[in-house]
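Every protein chain except one is present and positioned as in the full complex.
The chains carry the letters A and B, assigned in the order they are written, with residues numbered from 1 in each.
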Amino acid sequence: MQSMLGKAANTDWFGPLVVVIAAVVVIGAIEPTFLSAFNIQVLLSAIAVNLVIALAQMIIIAIGQMNLSVGAIGGLVAIAFAGMMEVWGIPAPLALVLALAIGLAGGLANGFIVAKTGISAFIITLASLSFFKGLNLGITEAQPFYGVPDAVKAFGNTNMIGPIPWLVLPAAIAGLGIWYLLAKLRIGRQILAVGGNPHAAELSGISIFQTTVWAHGLSGLLAALGGVMVVARLQIGQPSIGDDWLILSFAAPVIGGAVLAGGHVSVAGTALGVVVVAIITQSLVLFHIDPFVVQVVLGALILWAVGINRWREVRVERRLRGAS
Amino acid sequence: MTKTAHAFRLLAAGLLLSAATTAAHAAEDTLVALVPAGPHPYFSAWEQAGKDAAKDFGLEGGDYRVPPKWELSQQNQLLESLVTQGYNGFLVFPGDPVGGNGVVSELVEQGAPVIAGGGCLKEPSDAAFCLGTDTGNSAYIGTQELIKRMGGKGKIAHFAGFLVDPNTQLRIDAVNKAAAETNGAVEVVQVIADIDAPEPAEEKINAYLAAHGNEVDGIVTTAWIPAVVSANALRKMGDKRIKMVGIDHDEVVLQAIKDGFVDGTMLQNPYGQGYIGTFALDRLRSGCTVKEDAPFASTALTDRFIDSGTTFVDASGVDNYVGAMQAITKEIMADFETNYLTCE
Partner (left out) sequence: MQPASSLPLGQPRSAGSPSFVRAGFLGGNEFGLIVLIVVFATLFTLATKGFASPFNLFTLGRTMGIDILIGFSMMVVIVSGGLNLAVGAIGVCAVMAAGWAMETFGLPWPLGLAVCLLVGAALGAVNGEAIVRSGVHSFIITLATMSIFFGGMVFLSRAEAFRELPPAIAAFGKLRLMGFLSPLLLVAVATALVLGWLYRFTSLGRRMLAAGASPKAAEVSGIRVDRTIVGCHILSGVLAALAGAMLTARHGAAIPSMAGHLGQDWLLPAFLAPVLGGTLLTGGKVSVLGTLLGAMLVSMLTNGLLLLRVGEFWVQAFLGLLLLTAVLLDLGRRRLLARHRIAV
């Protein structure tokens, strides 16, 4: 079982990696500006934010559920973060902590209700999506908060070393953290076990209740981090932050080989999924492709990834059958 | 924002003088709702405008009521609810030039006059008239100003708003028209649309400038958020070579004009729309009717159009942009009643 997972994990990131390398080489050859420092910085900023968003969804996919409220939590945290700094004059570090706490609380609430009632996470997070978004609109009346301190703006728009923006730092920490959690920590293994087979997990003494609550809490925390990063990048607390996250948050993990039924996800695969989406979005602009086509391409991309995953699954099944 | 609000109060104070004479015979039960198509910074000036007009002319109220989403159904639902709540005059930015007509005629049937504000309804319509920016013309003038600053030749990138907003296509056409008139000296090399939201705007505009920034000579933006994002991007790149003409009066854009990263912006006059619209609705309720032979302008949508004004400001005029809007509003306000209305 373990070795099979190991093998599958190997192939998880391999496909998207090949696509990424090929795309970079081809696009770079046609459009040398693609590899310019400024462009790399723009790409990395987009990737950093989107990775955190994708991880927020990935952790829930890992336990075999879905979290529709990722964007709504991110949006609520974003306006709370900016609002606290503008209206109450709270210093940025404290506002950051409070903002992350709001996200964590929102996620824990999701997890608690899902685990306590056994109602599908789809319905619960649909309801909480509406509630969080409603709070956001009720507080802001759809007007952005402009009073973002310069330090926060600088964090979202300046570089750490060379063309690498500061935003990459929290994304990298989040990515490594989630990887470590899933691979090495007990809670991570429990999340994957519950996602893989809840019944077996329960029999082996894992508390499904606690695991679900923690996974959702983690998801809320990551969504909150994403929201804060977007505020830093956009330099305003815009209420519509998070509205567009849903498709991306599923696309990247799925491209990265996550099994929607749960139990199997890949941080590296998800990261590469984010890179693929970012490169495609950017190359559409780069090659003057009709803006009307963008939606179609994104949708097709998801189908393509799903098709590949499905094909691989069938192959693994066949190999297993042959082995046994 | 607060700075802008203050500016609007100044603007209101200036207008009151000219309007004081008409305040005497207003209908005291007039309750006007100013309803945009959805939340958007452009309309925030309507809130103050409605309040000011209600105070200046002695109305029961002039309330700014926003549909929570930029969606026609939500706007319709809100309008239906508002008429049930007792609002009896409506300044509406139609969510769709045709789709808005159904609900507007129902409002008029309930005895509440309607003025289309900011954007027009397509005829035949029961709206009294349309008070808004001639969006095509504004984009055309803006592009001409840009071309002038580019020395009459070069490549332009155009960053536009929601594709589902019918004004977007008008603006794309207008920008292309202005470029075409240079006989090939100026070319619109890229139109990026559907980016009147911060995240996609940030992503696409930055990606475009990163890849093609050295190939374009000018940027024209015809929606609020692309203007803000482009201004920020040029500042971040430290680029003063690329010429840019923005739209509207966001602080970011105005500051970028002062600092030389942006060359100018096409002002619209949302405050004037809200103020004059509220005033006119009250007059219509107090027995005035729209003149048959009023000096209306014509647009693609309607032949009962009143231009609420659009003007180009650059670094020399940016400090006094409120004055520019005030001048236009005053001018329309001065003989509005004699020009457009027949009163008992």
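Definition applied: a contact is a pair of C-beta atoms (placed from the backbone, for glycine too) under 8 Å apart; a residue touches a chain by one contact, two chains touch by 3 or more.
Everything numeric here is computed off the predicted structure, so don't read it as measured data.
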| item | value |
| --- | --- |
| Which displayed chains the hidden chain touches across the whole complex | A, B |
| Residue of A:87, A:119, A:154 or A:200 touching the missing chain in the full complex | A:119 |
| Per the touch definition above, residue among A:208, A:294 or A:316 touching the missing chain | A:294 |
| Residue of A:164, A:187, A:247 or A:316 in touch with the missing chain, whole complex considered | A:247 |
| Contact partner of the left-out chain, one of B:96, B:263 or B:282 | B:96 |
| Sites on chain A contacted by the missing partner chain, in the whole complex | 66, 113, 117-120, 122-124, 126-135, 137-138, 140-142, 243, 246-247, 250, 254, 260-261, 290, 292-300, 302-303, 306-307, 310 |
| Chain B residues touching the omitted chain (full complex) | 65-73, 76-78, 80-81, 83-86, 95-99, 101-102, 105-106, 110, 122, 162-164, 166, 168-169 |
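In the analysis below, only the chains that are shown with their structure count from here on.
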| item | value |
| --- | --- |
| Separation of mean Cα positions, chain B and chain A [Å, integer] | 37 |
| Residues of chain A that touch chain B when the two form their complex | 31, 33-34, 36, 38-39, 41-43, 45-46, 137, 141-144, 146, 157, 230, 233-236, 238-241, 243-244, 281-282, 285-286, 288, 291-292 |
| Sites on chain B touched by chain A in the complex | 1, 38-39, 41, 44, 66, 68, 163, 189-194, 197-200, 202-204, 206-214, 232, 236-237, 251 |
